[in-house]
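Let's look at subunit A:
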Amino acid sequence: MIDTWLPVGVVLSSFLPGLFIFFLAESRIRLRTALNLIGALAKLALIGVMLWGVLNDHEYVFRHTVLPGLDLVLKADALALLFVTLSAVLWLFTTLYAIGYLEGAPHRSRFFGFFSLCVTATVGVAMAGNLFTFFVFYELLTLATYPLVVHRGTEQAMRAGHVYLGYTLGGGALLLVGTVWLYGLAGQADFVHGGSLAALPPETAGQLQVVFLLLIAGVGVKAALVPLHGWLPLAMVAPAPVSALLHAVAVVKAGAFGIVRIVYEVYGVEFAQSLDLLTPLAIAAAVTIIWGSLRALFQDDLKKRLAYSTVSQVSYIALGVALFGPLGTIGGLVHLVHQGIMKITLFFCAGNYAETLGIHKISEMDGAGRRMPWTSLAFTLGAFGMIGVPPLAGFVSKWYLGLGALEAGMPWVLAVLAASSLLNAAYFLPVLHRIWFRPAPSAWPAEHIPQRGRWETAPLLLLPPLATAAAILLVGLFAASAFSPLDWAKLIADREYLQWTP
Partner candidate 1 sequence: MSRAVAALVVLLAAGLAAALGLAMLDLPEPAVRLPARVAAKLGDSGVDHPVTAVLLNFRAYDTLLEVAVLLLALVGVLALARPHAARAAAPAHPLLQTLARLVAPLMVLVAGYLLWIGAHAPGGAFQAGAVLAAAGVLLRLAGLLPAWAQPGLLLRGGLALGLLVFVAVAVAVLGQGSLLQYPPAAAGGLILLIEAGLTLSIGLTLAGLYLAGTEVEP
Partner candidate 2 sequence: MSVGLLYALAGAALVAIGLAGLLLLPQLLRKILAFNILGSGAFLILVGLGQRDGGIDPVPQAMVLTGIVVAIAATALALALARQLLDLSGRMRLPEDGPDAGAADD
Partner candidate 3 sequence: MTDFLDPLPWLIMLPLAWGTLAFVLGPGRGGRLAIAAIALQGLLVLQLAGQLLAGGARVHAVGGWGAPLGIDLLADGLAAVMLLLAQAVALPLAIYARGYFAAQPKGRELFWPMTGYLLAALNALFLSADLFNIYVTLELLGLAAVGLVAIAGGQAPVTAALRYLLATLLGSGAWLLGVALIYGSYGSVSLAILAPLVGADAPLAATLAAALMLAGLLLKTALFPFHFWLPPAHGGAPAPVSALLSALVIKATFYLVLRLWLELFAPLTTVAAAQLLGILGAAAILWGSALALAQTRLKMLVAYSTVAQVGYLFLLFPLATLVPPDAAESAVQGGVMQAVAHGLAKAAMFAAAGSMIVATGRDDIGRLGGVGAHLPLTLFSFGLAGVTLMGLPPSGGFSAKWLLLRAALETGQWWWVAVMIAGGLLTAAYVFKVLRRAFLPVASGDRVTRVPRTLEFSAFALALAAILLGLFGAPLLALLAVGGAA
Partner candidate 4 sequence: MTAALAFDLLLVAALVWSAARALTVADVFRGVVLFIVFGLLMALAWARLGAPDIALAEAAIGAGLTGALLLDAVGHLRAKREPGP
């Protein structure tokens, strides 16, 4: 009984506070903060219980029939928990950060209401037990993030919101068609280890290939696969906490996670391989990785550079999925977590520079390290992680991806990884150089928050990036220990490749 309702509890732990906050008066700051934190902590507690259970081969499943032959299923398996845990932890940090970031800003009830809905949708995506449920939360995510993207209400934000909606609703439509089609072919499309479509008669193969294309294009919009990535660089007009959440956890990850589920648990990785679907996916991912990095090189706007970096980095996940074999899978899955931690750190820092000193452009960052050493340290860790410097998180991901490429017999992927790392270095190192080695200007563009004693900026803005930066180091250093992301990714890969022996 309690097993059934645990996944629902995880979803509701952010949904109910979100609904409540939505209708709270602007001035009820304490109550709002309390609701946010209670929700976040309750979610973490529930997840903790389930982590323990799943490690011991337990599955938590909630099932509700919406229409005959159409079930809403929430399921907490190992893969779901990987993503859920990431979301819940980073949500907590982002909430704290947002409370500091939005102090005194208007429309905070609306903001935190949608913020909570956004996380609700993300954990729903994570725990979706079938394609339909995934679609439900995937669309909810679109609706919950739109108000956050346009939160500032400026002309630019409105335009970005328009583009965002156009892309994501279009993607959702493709996903819907693919889903309906698949249900027509296969009945239900539950997520099961090894997929369920291999049992379909062989004459449906052609249709299944088209459906795959529809589904991947549908989730590829949010995962920002080139050429479906156009919305992401525009969406960075949103407030920093939103960008952090969008890029690290909620939106792009939901897309990437969708690719994982579709390949592994709808089609089954072997069946997908037999339909010749994995190589095209790998090529699309590789193109995205290179293209995103190249575009990032030429951005002077810090958040835009980070946004293109996201385009590139998220496709590592898709690439890992497309590499046939457990090692590639491990690399892709662990990067799902690692990229989240690294990118959220970078966006927190970008937000700090903007909020504290009014720095938005890379050309304005000269000497920022001396004024804001802690923020800059966190930023440096994030950037090194992205480049793949050992022993940071990004290195672990890239290592396993490389091994996976060799295992899958796709050595050209190594070249992509190498090129991408070089490009990462090319667009991050100059930034670091400016921060640490250039002299500071006589005045910052707009200093909003003055230095107060040891605090270079507001405490709630500083602590979250420091915490996540520490995590970048820790998950790399202790990758081999129990409950590390890598360990968990291995557990998942074991279960996905249960029947497979190389």
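As a convention for this text, contacts are C-beta pairs under 8 Å (C-beta built on N, C-alpha and C of every residue); 3 or more make two chains touch, one makes a residue touch a chain; residues count from 1.
How were these candidates chosen? In short, all candidates are chains of the complex that A comes from, given by their letters.
Source: prediction; values computed, not measured.
Colleague: Touching subunit A in this complex, which is it: 1, 2, 3 or 4?
Modeller: That would be candidate 3, which touches subunit A.
Colleague: Going by the contact rule set out above, which residues of subunit A touch candidate 3 in the complex?
Modeller: My answer: residues 22-23, 64-68, 70, 72, 107, 110, 132, 135-136, 139-140, 143, 146-147, 150, 153, 158, 161, 165, 169-170, 172-173, 176-177, 180-181, 183-184.
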